[in-house]
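Have a look at this one before I ask anything.
One chain of protein is taken out of this complex; the other chains stay put.
Now for chain A:
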């Protein structure tokens, strides 16, 4: 799978394969879907089992659950303000879902569902629909004033309005491509260097010694990917919060 002949196959890891046999195949239940369920199960287990003791002095798991809660809670209240509290469960679910998806993908044999543009765009589309609906619900027609900032000269409207609309519509695109590209790039690099380890390892006597280099690089990359996994979830969540702030306050 890693190397067929002389070619390096770094992309086949992203192929979707059905699980649960014929039932899974018929409902399109792939290993990506299974990992989503796994992520949701782990998040739910962390939040429910972690908080089961309701201890005043938290244990490790409860401290983890509480710090995740407070981290996202601070993020939402700082970025959106007090009105943002309504959106806290959504941002929390989004952040944890992406974070667990990114982290799960770093385990051997696991699949990274955030490395699929369809998935990240699906999440970004949810965010986009949410911010648009919220903005329309709060501001009604005034929402369309968002595309033409107050005080700008009227004769600039033909330029400003299309630019603003394009920038607004590009939000879900940039949001989804950022996450997708980061995850794909990381996993492709891991795969490429892992293939180098195998290819170089087979080069006779010196092979194993040379193969140490890509191996060391891969170890560093895994640490880097851990950072990226957290960072991309954070970026997705904070951008969602900023968009929500725009939707609630209009600039």
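In this section, a contact is a pair of C-beta atoms (placed from the backbone, for glycine too) under 8 Å apart; a residue touches a chain by one contact, two chains touch by 3 or more; residues count from 1.
By definition in this document, contacts and distances are computed from a predicted model.
Choosing from "Ferritin-like domain-containing protein", "RNA polymerase sigma factor", "ATP synthase subunit b" or "Monovalent cation/H+ antiporter subunit C", the protein name stored in UniProt for the chain missing from the display reads "ATP synthase subunit b". Of the options A:90, A:168 or A:234, the residue whose C-beta touches the omitted chain is A:90.
Contact with the chain that does not appear here is found for just one residue of A:79, A:102 or A:115, A:115. Chain A residues in contact with the hidden partner, per the touch definition given at the top, are 1, 11-12, 14-21, 24, 27-38, 40-45, 47-49, 51, 54, 56, 62, 65-66, 69-70, 88-90, 92-93, 96-97, 109-111, 113, 115-119, 122-123, 126, 180, 184.
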